[in-house]
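All protein chains of the complex are present and in place, except for one that has been dropped.
Presenting chain A:
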Amino acid sequence: MATGPTTALRAGAARRRRRRLVRGAEYAVFAAVIAALAVLADWGSLRTNFFNTDVIGGLFPDIITVGLRNTVLYTAIGFVLGLAAGLLIALMRLSSVLPYRWFAVAYVEVFRGLPALLIFIFVGVGVPLAFPGTNLPGGVYGQAGLALALVSAAYMAETIRAGIEAVPRGQMEAARSLGMSHGRAMRTIIIPQALRTVIPPLTNELVLLFKDSSLALFIGVSLGQRELAKFGQDLASEKGNTTPIVVAGLCYLLITIPLGHLARRLETRRRGEAR
């Protein structure tokens, strides 16, 4: 009995020693792998193929004025359309009209369950077939925007619905008690509050869209309509060099990392305000 505490102490010390050993072994393996990669890599070839300064020079300014510009354009069009559609679907989901609810549920299920790539191919191939002779306004911009909107509307609808449901019931009651109709109360009281709370998740959705806009290349774009990924790919095969892909990647990160940080900042600020 009296030896109990001492044994426990000793066991604790042993456990600490063992944990230190394991941690040390992990570091050692990690460092060895990095070192092996560094030794095995052909640094000369890496530099010429991935960070080739001659190729980099040739990329500018087109990678910005064409590639990044189009990426931003596709994303912006897709986001605005998707937000409008998402809001509409969220409202249908919350409607008392049963067929609206069915439609909204079906839409969300279908478009969340499909790969984005399939939707781009579908818009590129299917829409011209289904509605022959019709041209989407904006051509490829309209098509890419539509595809991105179709993908994002499902996610945004669910986010916005959660945002609307998170507005306390008393808000609707106060608005109705002032004589506002249901629709008026939604527009002036509920939705503005809901949108405020969903700005952080919608910013994350914007990051996702920004990356998904690369799928526009499956719609078939002309030279001037190429976005970052397609632009990088074309130049990579043209020059027989991977550097354009690396630079295109850096361009994505230039936008996605700050946006991601912004989303997290907004989220923390919102939580602070809620208190």
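Definition applied: a residue touches a chain if its C-beta (ideal position, glycine included) is under 8 Å from a C-beta of that chain, and two chains touch if they have at least 3 such contacts; residues count from 1.
Note that in this section contacts and distances are computed from a predicted model.
A single chain of the complex does not appear, and UniProt lists its protein name as "ABC-type polar-amino-acid transporter", one of "Peptide/nickel transport system ATP-binding protein", "Fe-S cluster assembly ATPase SufC", "Cytochrome bd-I ubiquinol oxidase subunit 1 apoprotein" or "ABC-type polar-amino-acid transporter". Between the chain not shown and the residues A:T188, A:S237 or A:T268, the one that touches is A:T188. Checked against the full complex, the candidates A:L114, A:M180, A:L208 or A:I245 give a single residue touching the omitted chain, namely A:M180. Contact between chain A and the unshown chain involves residues 168, 170-171, 173-181, 184, 188-189, 192-193, 196, 273.
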